[in-house]
Structures are given as structure tokens and as C-alpha cells.
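Showing chain A:
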Amino acid sequence: MNGYWSDIFTGSKSLVTGLLITAREFFKPVVTEQYPYEVPTMTPLFRGHIELIGNAETGEPNCVVCGMCQRACPSQCISLDGKKAEGGKGKVLTRYILDFTKCSLCGLCVESCNFNALRFSKVYNLAGFDKNDFVMDMLKRLEEQNRCKQ
Partner candidate 1 sequence: MEIQEQTRIALAELFPAITTVDAPPVVEGGSQDEAPPRAPGVLVTDFAGCGSHLDVLCRPDQVVDVARIMDGQGFFLEAVSGVDWIDRHQLEVIYDYNRLGGDHCRVMVRTCLPRTEPVVPTISGVFPAADWHERETFDFYGIQFQGHPNPIRILLPEDADFHPLLKDFMP
Partner candidate 2 sequence: MTVPIQLRHDETFVLNLGPQHPATHGVLRVKLTMDGEYIVKAEPVLGYVHRMHEKMAEGGTFVQFMPNTARMDYLHALAYNHGYALVVEKAAGIEVPERAEYIRVITVELNRIASHLLWWAAFLLDLGGFTPLLYAFDDREKIIDLLERITGSRLTYSYMRFGGVCNDIDDEFITGTRDFIKRLRGRLPRLYHDLVTHNIILIKRIKDIGFITAEQCRRYGATGPVARGSGINYDIRKNEPYSVYPEFDFDVPVFEECDSMARYMVRLQEIEQSMRIIEQALDKLPDGPIMGKAPKMLKPEAGYYYSAVETARGSLGHRLVCDGGKNPYKLKLRSPTFSNLSLYGEVAEGMLLADALAFMGSLDLVIPEIDR
């Protein structure tokens, strides 16, 4: 029988403490971040999709079309090609397409690039209605960045 009475007393005591805790939480300030009005700032090492780094003055991509990132990528989402430079030394980048639908943000491409030509962008709010929105042209993006820098 004592299990019966102890159950009732300890039980009701625990129920009351539970109510008091939620009551105290009821009057505390709100914890959540109201997204469309308060926008989160990304940490410096945040991994958005990769983007090309432009040379400080000329704005040309540092990329020398060596293709290391293309081989390093586990899901083959980088496709790039270039043509011989006029001055005859090295290559110039003509096309750099990133298929972000297959990218798993592992960072192997950025690590394999020895010419400091790739970095992670801080873009986090990517939403689109069509898969092709995520096949991105990095060169065009670099030109836009240069244009809005002027």
C-alpha cells in the first residue's frame, strides 16, 4: 500500500514543480531570432558555395586552369576550361561552371588549389524554383563583384 501513497505525494509534488518551471519560463524573454527581420551574420570560416578570387587590382581571376579542383571533387561538380593567353605564357580562364546541386561542401577543391584562386562564399540563403538555378557560372559572378566594387 505504501507504494500507493508515496506515488501520490511524490507524483503530485513533481507535477507542481513542473508547472512552476514552465511558469517561470513563461515570463522570460524570447530566445528565437526573427529571421526575415533579424538576419544572421555568417562566421568567417562558413562554407557557402565556392567562388573565384579576383586579383586585387586587375580583377582577373587568379586561376591558371590547372584543373586540380576538377579532379579533387568527389562528385565532379566543377567544369572549367581556358585558352592560351595572348602573351603566350599560361592559360586564361574562359568558363568555370559549378553544379551546386551535387556539391557536398567538403572543401577538397579549395584545399587542392595552390594558386589561391578559390574560396568559400558566405551565401547561405539559396532558394530557387528550378534545378538549373544552381548550375552557377563563377566567372559572371566574379565580374559582377568587380563591377559593384567600382
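In this text, contacts are C-beta pairs under 8 Å (C-beta built on N, C-alpha and C of every residue); 3 or more make two chains touch, one makes a residue touch a chain; residues count from 1.
The candidates were selected such that all candidates are chains of the complex that A comes from, given by their letters.
For clarity, every value in this text was computed on a predicted model and none was experimentally measured.
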item	value
Single touching candidate for chain A, where 1 or 2 all sit in one complex	2
Of chain A, residues touching candidate 2 in the complex	7, 10-12, 14-15, 17-18, 21-22, 25, 31, 43, 45-47, 72, 74, 104-108, 111, 120
